[in-house]
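Yeah, one chain of the complex is gone here, protein chain that is, but the others are all in their spots.
In this document, chain identifiers A and B correspond to the written order of the chains, with residue numbering beginning at 1 in each.
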Amino acid sequence: MSTGFLLEARDVHRAFGTTQALRGASVAVARGEILAVMGPSGSGKSTLLHCLAGIYRPDQGEVWFDGTRVDTLSETKRTELRRDAFGFVFQFGQLVPELTALDNIALPLLLAKVPRKQAYAQAAPWLERLGLDQHGTHRSGELSGGQAQRVALARALVHKPRLLFTDEPTGALDTLTGETVMNLLVTAAREEGTTVVLVTHDARVAAYADREIVVRDGRALTTPSSAVA
Amino acid sequence: MFRLGLSLTLRGGREAVTRLLLTTFAVLVGVTVMLGVLSLFNAYQSTTVRQCWECSPTTVDLGAQGGGGPGSPTKAGAADAGVDLAAVRQAGAKELWNFSQDFYQGTELRRLDVAALTADAPAIPGTARVPGPGEFYASPALADLLASVPHSQLGDRFPGHQAGLIGRAALSGPDELAIVVGHAPDELVKRPATQAITALSTGKEVKGTTNIYRFAFAFGTVSLLLPIVIMVGTATRLSAARREERYAAMRLVGATPRQVSVVASVESFVGAALGAVGGTLLYLVLSSQVARVNVTGTRFFPDDVTPRVWGYLGVLVLVPAAAAVVAVRSLRGVQYDPLAVSRKATPKPPTLWRLTPLLLGIVLFVVAVNMSTSDYSDLVVYPALVFTLWGVVSAGPWVTMQSSRLLARHAPGAAATLAARRLADNPRATFRTVSGVTVAVFIGTAVAGFLPSAVRAESSGERAPLTNVLRLRYDMGGTQISPAKSASVLADLRAMPGVSVIPVYLGTDTSAWNPDSGGPPPEGWQPPPQYVRCADAKALPALGTCAPGQDVAMIAADELFIDNPLLLRLPVMGYSDIDRRTGAGRAAPVPTGVDVSQLDITVLMVTSSDRAALEQARTYLDLHAPVLLGVGSPDQWSTNAIGPMTFGEVASVRQEMLRAAQQMIFSGVGLTLFIAGCSIAVATAGSLVERKRPFTLLRLTGTSVAVLRRMVFLESALPLFTVSAMAGLAAYAMAYIAVRTIAPHAQMAFPVEAYTLTVAAVVVGALAVILGSMALLSRMTRSENVRFE
């Protein structure tokens, strides 16, 4: 497959038991693009993200990442792909509580077997970059929601992933904090040239994206680009 | 990855430290107990490899020369008390050998009389050489006795002087009584049942109890390991939900399942390794105490009581490895789903079907005890026991659930409701933590109900007066006491203080049949009649009574030498024979015109209320009217009841097995209870750590610590007591059925006091353990600790 897209899903179906979460969703994400995936609760947008990121295997349909078919890869290969090429920021529950902020940021590098010193050297600048200079030695229980989310962002970007998946990254934050996190996210993604898939139901968050698609009843709708009257 | 796991374990904050401490504690206790059991098992094993020097030796074969007595080569010689010294020397015999069994105050005494024929005569292990004439070697315990007990009671039995001690190679424990007495060859040939041998037996000891011990040890070890494994498993699974969350987060950022496994196992491994090292150190501190533990009823040599190198190595390597494996297994759910922030599913409630194994077991058991005479009963008894034990464990969750429902219905209040809900939600997990106690209670109650009752039945009721009666039988290849000799023997015995003697005289056999011919007795053959003087028999009314004016009575004396006192039928006077199967006696006519003073004495019964006098009589008889067995070595005895034993000793030989089993079972039950208690502590503390957040929230919303404490207490105590009560009742019922079937009129000799004390101690201990682990509760749930990360 040699389309210009970095990530593409075609006619993806996924059911949980008798609940059909996705029924033929198709998405294409261009390189360097920030794509918002919108839709009401239960529409299947998170499931779509999990399928795109190789966490779930779709029941039917194909997922391609940069010329590789993701959905047929083995669990180990998909884990490697997630580790090396993807980053994740979720609403919460993603930091390892026993580790400090800096440990958490360095974690993906350590998991990828980067030497310890190098991993920490690579992780440390992110503290400053995200305004966390004071909090490197704090455990996640000692961080505020916004700080924890910034640590999660740093951790998602520290290994220079090609694709960043975020699911309601500001869902648990107040307006201003959410804005700060989104600003940092977009700025960092632009600087690093990272492609972003941003799942949100919040229009003001979606407005940070270049483009949006709407998931409704398990189908992804690319909105018509009709002329403005 | 290893360092990451290590830093998660050691720097992971208070919660991680608590978890680490709990794991370490659980493993420490488990390892200490395991090492103790292992070393006792080793000590026991080393007794079973003891060379059985009293077993049948290699005798010289005289058959070719025909120089020995008639018939079979040496056996005949023994029976005839005639070994042709010259012939056996020529056939290459190296030693004359004569083994006999004696008793002192209820303890078996093994006696070997030897005479060296050549310079290389085989000596028993533990002695450098064969004792010369007039010398003997005694075991250390016997040497102590010889030094402290008057010679008339013990020392006079052995001619000569002590030349040394028997080394431990010949003994299975430090308390064993054994002696090797040296003789001149021409003196020893005169002793009946002497054999000429070329080599000692090199076989292993074949005690009737060996297999039972081995089985009991294996079973006990397994049944002890199980609670240990459960406890260690509980400790490693602590806060599983929280850890699953963490591992899911790691999976999300790209940790492979293998990396997660490494981190998880490092965490468990560190705790288990610390525990294993600590447990080993604790064992080393306690090891001198372990050597004193009396498991089989006889002590072990202290330096045999050691786990050995492979034991230490096994514990130090296997336990941490096993903990790591358990940790990895408990993570199976997370392995494949990076999003699995544990979806909690309520397991299906246990159904009434869980009671089937228990009912099946009890039914089988009733069937088994009712077919007790059949050979097949073993095939039913063991499945019955297994089913019942399994049934108790299987029924546990159901009982837990039912009791929690009762609690919910009848005990209003927040604490009861919360506790009942949690119990009903997962009765299996709750029961698992108390299952060790349940099993221990079951086994303990069954043993306490059955064994003492069975033991008491053997020496109670009509048999009680016989307990301290020494009985000797002279027709088993020994020489009957001739009328010429009997007068002085009887007079000497009767001269001892408080001693009365009841001789049984052997009537003349009117038939021409000779048992040594090997052929069957002719039709209508009757054994020669045995007589007892009515005047003598008055000393022991249990034997029966004479009619007024009667002088001599027939007596079925064979009956007195049965090896199971439970089957002994009394009275025996007035009968010529007693049917073993039905217990019905064949009434004998009152003998007339019999002058017993002209007859040989075939059986002697000596009674005395004073045990010292009894030993004195035994010593006297050993010298002047010895009972000599027709068959030389213990591996050939068909019964253990032919030596110069009291009826009480016969029973106690028999009971030795039961007592040892009881001892072992109680040791096992005690240890299981201890482990189970620790397991409960670990589980309770673990459940608190796990539920820190909901508890803190409950406190924030105004729930008092007292309510929480009551709730946690109910959660552990309710299943503990209901299920234990069920196990205890089931076990008592089984014991009752068994006792009533084996001895229909026996009373239950349930050790009420000891049992109550033990139960009370267990209850208090369990409550203390539960309450102790709740010390965490109020500190843990202080509202300033609320954090939502």
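Annotations for the structure displayed:
Heads up, the rule we're going with is that a contact is a pair of C-beta atoms (placed from the backbone, for glycine too) under 8 Å apart; a residue touches a chain by one contact, two chains touch by 3 or more.
Throughout what follows, contacts and distances are computed from a predicted model.
Per its UniProt entry, the chain excluded from the display bears the name "PadR family transcriptional regulator", taken from "Ion-translocating oxidoreductase complex subunit A", "Simple sugar transport system permease protein", "Protein FixA" or "PadR family transcriptional regulator". The undisplayed chain touches these shown chains across the complete complex, A. For the options A:L22, A:A206 or A:A220, the residue in contact with the chain missing from this view is A:A206.
Residue in contact with the omitted chain (choice from A:A30, A:A172 or A:L221): A:L221. Residue positions on chain A in contact with the hidden chain: 40, 183, 186, 203-204, 206-210, 212, 214, 221, 223-229, in rising order.
The working rule: only the chains that are shown with their structure count from here on.
Between chain A and chain B the centroid-to-centroid distance comes to 66 Å (mean Cα coordinates, whole Å).
Those residues of chain A that touch chain B in the complex are listed here as 50, 55, 75-76, 79-80, 82-84, 86-88, 90, 93-99, 103, 107-108, 110-112, 116, 139-141, 143, 148, 155-156.
For chain B in complex with chain A, the touching residues are 1, 3-4, 7-8, 11-13, 15-16, 242, 245-246, 249-257, 259, 336-339, 341, 787, 789.
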